[in-house]
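The complex is shown incomplete by one protein chain, all other protein chains being positioned as in the whole.
In this document, chain identifiers A and B correspond to the written order of the chains, with residue numbering beginning at 1 in each.
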Amino acid sequence: MANILVNVPKTAKRGDVIEIKALIMHPMETGFRPGPNGQIIPRNIIEHFTATWNDSEVFALEMSPAISANPFVSFFAVATESGTIRLRWTGDQGFAVEEQVAIAVE
Amino acid sequence: MTGLRFGIVLATVFAASFAFAQGGDKRRSGYQDMGGALQQMQDDDTANPGMLFVQQGAKLWEQRIGAADKSCADCHAAAGASMKGVATRYPAIPSGADMPVDLEGRINLCRVDHQKAAPLPPESQDMLALLAFVSRQSRGLPIAPSDDPRLAPYREQGREIYARRQGQLNLSCAICHDDNAGKKLAGVTIPQAHPTGYPIYRLEWQGLGSLRRRLRNCLVGIRAEPYPAGASEYVALELYLVNRAKGMILESPGVRP
Partner (left out) sequence: MDRRRFLAGTAVLAFLPFDRAAATPDSMAEAIRKVVGDAVVREERVKLDMPPLIENGNTVPLTVSVESPMTDGDYVKAIHVFNEKNPQPNVLSARLSPRTGKAMVGTRIKLGDSQKIVAIAETSDGRFWSASADVIVTLAACLEEAT
């Protein structure tokens, strides 16, 4: 179970543009770095991040090895209706995690 | 480069105003030597990577472990109340012992004596998480080292290590952090080395680490042999440093380059 910190307001007014911030613990090993024995540490990064609001995509991010470890992303979304914001991260070595946050829109 | 010039002006103004506000106390936290972007990263709990470790520590706090099947919460209840101020007082001599331990040592004493569980290895993920969580409860409080008279010889040992030239570069901590703090070394401002943010999320590590890890980096940096893990020198040094930083505000978990 990945360690994830998500910041989403609990409520919003319909039509508001809200900011969403997410931090996830992940080494984002670039594949360019030598390890203690001199051999290159194999690449291990998160490649795809998507955010959906009641299953409609509101934002997506393709990451490269140039994204820092414990990747942070902040983005925006229009508060359309109450429901679930789903964040999904996938990447190397079969990495696939999801975090859901409920939001009430009045 | 107007952006760079603006950044320098901003930093100078901030530093000057902060020094003025201190009213004569010339001590500066490493926070003040960082650029605005990193200061913001530290200040925002929703964006500070150290908070990932604090969150993990909060979960471990509730976990029942060991032969005693106890969690930290079983004895200490809510950490916000019971752990408030604790990180400001360490290293200290636990009751029944005669040598000081740092906060990690204290956490392991709890695990072994009360939870009847194995001690956590130093710098392990779980230890750092608990350390971050416990230290976070003292954020905003002044560093207040214990005035236990038995600590005096250890503090003196720490002071002696701090002042002693070591390593192939034959430098002492004091030469950089007392005599040359504020000046540049390889483009970076030399900080005064007050342990105001530990455990810190260090950008160089891309992870969280303890003061001991940072001290090891310093020793490697001056090309000295780092003391072995668990060596009493680290606790002695930390004891000296927290006394030197007495009264400065704890920022844990800090962000540092």
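Heads up, the rule we're going with is that a residue touches a chain if its C-beta (ideal position, glycine included) is under 8 Å from a C-beta of that chain, and two chains touch if they have at least 3 such contacts.
The structure displayed is predicted, hence computed values, not measured ones.
One chain is missing from the display, and on subunit A it is touched by residues 17-18, 30, 32-36, 53, 56-69, 71-78, 80. What subunit B contributes to its contact with the hidden chain is residues 1, 3-4, 6-8, 34-38, 40-41, 49, 186-188, 203-206, 216-217, 220, 257.
One rule holds in what follows: only the chains that are shown with their structure count from here on.
Contacts from subunit A toward subunit B in the complex involve residues 3, 5, 7, 21, 23-25, 27-28, 68-70, 72, 74. Interface of subunit B with subunit A (complex): residues 46-47, 49, 51-52, 55-56, 206-207.
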